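Apart from one protein chain that is not included, each protein chain of the complex appears where it belongs.
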Amino acid sequence: MSGRFVRLGETGRAAVSFHVDARPVSALEGDTLMVAMLTSGDRLRQSEFGDGARSGFCLMAACQDCWVWTEEGTKLRACSTPAAEGLRIVTTEPGATWLNHP
Amino acid sequence: MAQPSIVVVGAGPAGVRAAQTLVAAGIRPVVIDEGRRAGGQIYRRQPEGFTRSHEALYGTEAKRARDIHETFDALIPQIDYRPETLVWHISGGHVWTVGADGAHRSVPYDVLILCTGATDRVMPVKGWNHAGTYSLGAAQIALKAQACAIGSKVVFLGSGPLLYLVAQQYVKAGANVAAVLNTAPASARIAALPRLAAQPGALWNGVMLTMALKRAGVAMHHGVTPIEIEGDAQNGVSAVAVRLANGREMRFDCDAVGMGHHLRPETQLADLARCEFAFDPAVRQWLPVRDADGRASVQGVYLGGDGARILGARSAEASGTLAALTALGDFGLPIVAGERQKLRRAIAGYDRFAKGLAQAFPWPVAQAAALPGDAIVCRCESISAGDLRAVVNETGAREANRAKALSRVGMGRCQGRYCGLAAAEVIAAEAGVPIETVGRLRGAAPVKPVAFCTANEPEAPAA
Partner (left out) sequence: MTAPHQSDVLIIGGGIMGCASAFFLRQRGLSVTLLETDLVGRQASGTNFGNVRRQGRPLYQLPLANRSIAIWRNARELLGSDVEYLQRGHMRVCYRDKPEIAAKMESYALDAGQADLDLEMLSGNTLRSRFPFLGPEVLAASLSAQCGHANPRLTGPAFARAAERLGAVIHENCKAVSAEKDGGDFHVRTADGREFRAPTLLVTAGAWARTFVEGFGETVPLTSRGPNMCVTEPLPYAIGPSIGVATPDTVESVYFRQVERGNLVIGGSMQNQTFPDDYRVYIDPANSLGQWRQMQRLFPAIGRVNIIRTWSGIESYLPDDQPVMGPSGAVSGLFYAFGFCGAGFQLGPGVGETMAELIATGATAIDLSHYRIGRFAQN
């Protein structure tokens, strides 16, 4: 699946697999979670206030636009979190899972 | 003589040179870095396992970048280096940090050297909240740190030295650049030439960049007025619509936009350290007061690099060094007198160049007043220019914090980093008051989001 970001090189890296919206996604070791998601998809999350999909903005942990949800209700800042095996990300609000005891 | 405990915040060019200077004086500073690897943003390093050379990554700045990286790597055994660590508050003579292990530590200091760097300065455009819109700095980080382009067809929009640099870097790396749209009129750059000549090397680089882009056939326009970043809520960006200098409207199809107008200092920690700020009309921003030697208004606090004022990476090396020397001298430790004089002169030269940049690439104040009512100003809270203007008119709010309290602009996760300057311009224009009377958004800890669980005691005692 084509994504928003385009790889221009450095593709000789080990694969990292995880899930986005329950779909398997393949990324490369050293990708940030943001790059891992945006090389296979076009969004990170939905704006809480109805203006649509967001895909980050600053890439330097300043704008706080790239916080993504995990299936179990935690948040990760995608541009400053490495892509890692086994992550399960959702790009829409998870309902009330954030209330559950950890 | 007792050694001061010194904390340096930031490991970009200013922080690295400050640390180097301190180590040379026999001090073992704590160096706190939000990043995984030192270098800051301009000399941001690619992750381990990436293969590109410094020349490929940093172009004309490769030598300086390599020097900064190698210098810092050599310093690590002689400093208390804390990477992936956020300073979220400054209080009671301590910096309050959250580390990579998610645990809080407060670190006491006699001397605090803030080298907190900068972010892009952004003027909102209708549609800039669409997915696929990034800052110019972000476009550069995607390439530098991740070997990616932000899209398959990119438009660069804005002004400032980054605009042509990032565009040319993208072209060189094989990305598809649809257009480079400069909001500054060509005449502004010519008028600024005398000041830009203060850094002849940098001026020449700028000329080379535009020539390279022309050769690559990239569409380039000056004096552009943005109309809209077109797109839809789910698919994101589809085009950029602008009015050219000759009045004609034009659209450029794209799936990504890199936008920005040079940089703004990250001053939140200086604010929490209770440093005094002053309005600088040349850049239309409130900046922490810093004397010629790098002292902030609070005893024991020093400011280096772009975190105090945007003068560029080379100046940051000088001002980081100077701040450290001044701190040492103030503490009664011996320093070489002539060194500070040399640094002050160098910084003055960078200051002249920075003023030239501000003249060549002016912050487009008029665009704030011209923002359509449905243009989003605050991305975090999705507050439009119309919402903000309505609050100004209905409540009489004409001060930044009051307008924030009543409109929510600046109340989101980024604490106004990306909307604050533009919001102040919108408020000033709508209320008909001078920009400096709007004031600045008051800093609040934590300067970036922290989770409740970070307050828990660490599992093992801190090393």
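For this structure, a couple of remarks:
Chains: A and B, in written order; residue numbering restarts at 1 for each.
Throughout what follows, a residue touches a chain if its C-beta (ideal position, glycine included) is under 8 Å from a C-beta of that chain, and two chains touch if they have at least 3 such contacts.
Everything quoted here is computed from the prediction, not taken from an experiment.
Screening B:Ala24, B:Met208, B:Ala241 or B:Ala405 against the full complex identifies B:Ala405 as the residue touching the chain left out.
Touch with the hidden chain on the side of chain A covers residues 48-49, 64, 67, 73-75, 93-96, 98-102. Interface residues of chain B facing the missing partner chain: 89, 91-92, 96, 104, 106, 394-395, 399, 402, 405-406, 411-413, 415, 444-446, 449-456.
To be clear about the criterion, only the chains that are shown with their structure count from here on.
Distance between chain centres (mean CA atoms), chain A to chain B: 24 Å. In the complex of the two chains, the chain B residues touching chain A come out as 34, 41, 46-52, 119-120, 129-135, 137-138, 141-143, 145-152, 173-175, 232-236, 255-256, 266, 376, 379-382, 412-414, 417-418, 448-449, 451.
If you check the complex, the residues on chain A that touch chain B are 4-10, 12-13, 29-32, 35, 38-39, 42-43, 47-65, 67, 75, 77, 82.
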